[in-house]
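Down below is the structure, laid out as structure tokens.
Every protein chain except one is present and positioned as in the full complex.
When the chains are written out, they are named A and B in that same order, and each has its own residue count from 1.
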Amino acid sequence: MKKLLKKNEFYVSVVLILLIGVIQVKSGQFFTANNLVDLARSCILPVMLTLGVTMEIIARSIDVSFPAIAMLTMYTVTSVATKSGYTGPAWVLFLIAAVMGMILGTINGVLAAWLKLPTLIITLGTSSIYMGFLQGVLKCRVIAVMAEPLETLSTTYLLVATNRQNGLTSPLSILFLLMLGVVIVVWILMRYTMLGRGIYAFGGDPVSAERAGFNIKFIQIFVFAFMGALAGLGGMTRTVLTGSCQPTSLDGYEMVCIAAAVLGGTRLSGGVGSIKGSLLGVVLMMTVSNSLILLGIPTYASKFMTGILIIMGIGISSYQALRSKRKVSGNILEPDKSKQENPDAKELA
Amino acid sequence: MSDTILQVNNVTKRFGGVCALDQVSLELKKGEIHCLVGGNGSGKSTLIKIISGFYKPDGGSLVFDGVPRHRYNTMDAIAEGVQVIYQDMSVFPNLTVAENIAITHNKSLKKKLVNWKQVDRFAEEAFEKIGVRLPLHDLLEELSVADKQIVAIARAIMNEAKLLIMDEPTTALTRKEIDRLFQIVRNLQSKGVTILFVSHKLDEVFEIADRFTVIRNGHHIITDSAQNVNHEKMIEYISRRKLEGDQYLFEAKEDETPLFEVRNLSLKGAFENISFKVMPGEILGITGLLGSGRTELAMSLFGLYPNDGGEIFIKGKPVKIGSPQDALKHKIGYVPEDRLTEGLFLMQSIRDNIAIANIDNMKTAGGTVDEKRVDQNAEKWRESLSIKMGKMEDPISTLSGGNQQKVVLAKWLETSPDVLILNGPTVGVDIGAKYDLHAKIRELVANNSIAVIVISDDILEVIQNCNRILVVKKGRITDELSNKDLDEGKLLSILTAED
Partner (left out) sequence: MKNIKPGLGIKLTKSTNIIRLLLIFAISFATMAILQPNIFLTKKYMVSMAFLFPEYGILALAMMLAMMSGGIDLSIVATANFSGIMAIKFLIRFCPPDAAGLTAALFLIAALVVAICVGALCGLLIGAFIGKLGIPPMLATLGGADLIMGASLIMTKGSSVGGIPRFVSAVGTKILFGFLPVTVLVYIACAVAIGFLLQKTPYGLKLRMMGSNPVASRFSGLDNDKIIFKTYMLSGMLSAVAGMLLISRANSARADYGASYVMQVIIVCVLGGVNPNGGFGTVGGVSIAILILQVLSSGFNMFPNISNFYRSIIWGAVLILVVIYNHISAKYRTKKLERAAAITASKSDKE
């Protein structure tokens, strides 16, 4: 039980359940079909991006450039496809965006790994360069009508939910499946491949990881490259979901994703983070921002709520960590009664 | 077929001008439990690092399992079958027990995918070999030091260790955990693994070792069967060092007010019932083996881990030391054990390093820093402590260890302390600076107004410089002695006697 209390995921789940309870009581609308679908829809993009951020933070890296990568790839691919009247399959466009994003992300990775530069500052720099390129060189603007395959995709739905009480309908884009695909891929990667375990090992103790034979430079570059690919996919997803290409719409999104990851138990110091936790973090943040109307809270108060969430969520675990640092850990006094003796440790005959 | 697993031949190693090992030879037989004994500074750590491939010897050679060693690096040594378990253990705190045991092995097999069932099976096999089992899915960071050690041993064994070296493994263990560790060691022995144990706890030698080797001052003193030696003889082997210079002998007057006194001081988990006085003119020494609680006591007196029971008196007045700020306010100074992380601001200037603790008292009438006074005082300490440096503005990282330590001392002397606690004051300090520091300490108590407490595990340092010595074991004071007629051997036997 005590172990459970220490886990961030526990607190997040509790807050989530309480929050849902409050919303349902106040409005009776939480468990309606269309609200749930809206919620699911709003999670598609942040889930994809937050999982990538989680991997980076586990690998001791902070990345604030992925919204810029997303926007740059999204605009480039969409505008080229639209101008050239592209009529091929949409997934090809997604693939190109992912590859573009991967290349941009690799630049970050190389700077971080080879030159061993602080990742926050590097990605601030590349973010600036990518955005400047997008807005200055490419002179981006909103593309309201996109290439046909993308327009079609944006109205392709997995299901449409109707709220029987007020007739509101909410569609769930087929890209929800893309999100699920990303979750599964990341899950397999982190849990079942040595590369994923290497990311965890590196995050836990970089020196030991190197000694154990992991290629730590590759690991560092990989997490940035992978994030870049996810950002490419994310940018295209954003475009399809909103039905038009708005090149500056992801400004500031990095903080949402980092906050969701940290809320979900990902430690900024590295080595600790889980998919489950990050998913919970995203769901919590999206529930808050989506349900404000249902709670009667005006939209302009949503930032405030997010701020409280972040501080509370991180504050609790930070405070616990702070307090345990200030205590003496030891069993110097009682040589025959180990305080930390593991009751499960057994002697084999 | 030879039954020797390791042959060390006349190995010599120098660092700068200091000879850490001088023509040391050692032979380990297959399947034996061998204990390497020596005080601090004896060279035993250096010897271990050479065997593990971390250092290359300047002279001499090494033959492992019949194969002479040509290259010295840790990866090759591991491939040979040498596994070292250091005190920091190199485990992954964020991974589970099972994964920690299996990860290096699986990585070396160049696997791409993870089969968790195989990982569990691998870990179970390891536990089978050593005779102890831990829950497979606990996270390392939640385990005690003893359990972490078991994971490290399990991992080493599964990596086909022929020779397992353990560096001071019992330091942080309880009696029960030590028993468990020894049981594992015997299990390993029965499976043909040779074990080299480095320890300063003499009784472990008698308990577990087949043979032992004593190193002193970089020289091989003796190798013999554990049956042929007892406590007194062992002390003799380890401690034939002569004191350089004279002892600080002092008799305190009984009826004066103590400059510093603690009564029944205790801190949960660290120490209890600590009571002692420091009289004017005394240098009090507190010594104990690693893990005895002496550092926790030192830090508690400075407010880093405030005590939760007992009282502290400075010049007769009771004081509460709840934080380092309190300590500073009551004029207690603390020269820490690890100067690099705890005592120095490496990239900052020497001048700033000296000024920082006392900076609030160096103000002009207007509230700004009195630069002139700061500079003057820094120069004063440079002279009085003979600190060898370039310019005052140079970063302190440019100084040698001894001179850095002098700066840390200067920082505290700047505060005109009433109580000065020094924890391991001459660790990693060259002989000249060591002498200077000891001379300065004696100078300080000559005016009868500063209480000086030296906490150290360097027995010679304590005997030479402290007129009264307290021995700490397992968080309690067990002996109080005068340094008169005390030599290294006697103090060592008191330190290592089982209570």
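Rule of thumb we're sticking to: a contact is a pair of C-beta atoms (placed from the backbone, for glycine too) under 8 Å apart; a residue touches a chain by one contact, two chains touch by 3 or more.
Just so we're clear, the structure is a prediction, and the values are computed from it rather than from any experiment.
One of A:Thr87, A:Ser128, A:Thr152 or A:Thr242 touches the chain omitted from the figure, and that residue is A:Ser128. Across B:Ala355, B:Leu385 or B:Leu486, the single residue that touches the chain missing here is B:Ala355.
The chain not shown here is touched by just one of B:Gly81, B:Gly402 or B:Pro425, and that residue is B:Gly402. The residue from A:Leu18, A:Val92 or A:Leu117 that touches the chain not shown here is A:Leu117. Subunit A meets the missing chain through residues 62, 111, 115-118, 120-122, 124-137, 139, 251-252, 255, 258-259, 262, 268, 298-308, 310-311, 314-315, 318-319, 321-322.
Taking the whole complex into account, subunit B touches the unshown chain at residues 16-17, 302, 304, 323-325, 327-328, 334, 336, 341-349, 352, 355-357, 359-360, 362-363, 367-369, 388, 390, 393-395, 397-400, 402-403, 411, 415, 430, 432-433.
Keep in mind that, in the parts below, only the chains that are shown with their structure count from here on.
Rounded to whole angstrom units, the spacing between the C-alpha centres of subunit A and subunit B is 44.
By the touch criterion stated above, subunit B contacts subunit A in their complex at residues 74, 90-95, 99, 103-104, 106-108, 111-114, 127-128, 131-135, 138, 142-144, 146-147, 150, 172, 174-177, 180, 183, 267-272, 291-293, 296, 305, 474-476. Listing the residues of subunit A that touch subunit B in their complex gives 3, 191-198, 200-201, 203-205, 207-209, 211-214, 271-272, 326-342, 344-348.
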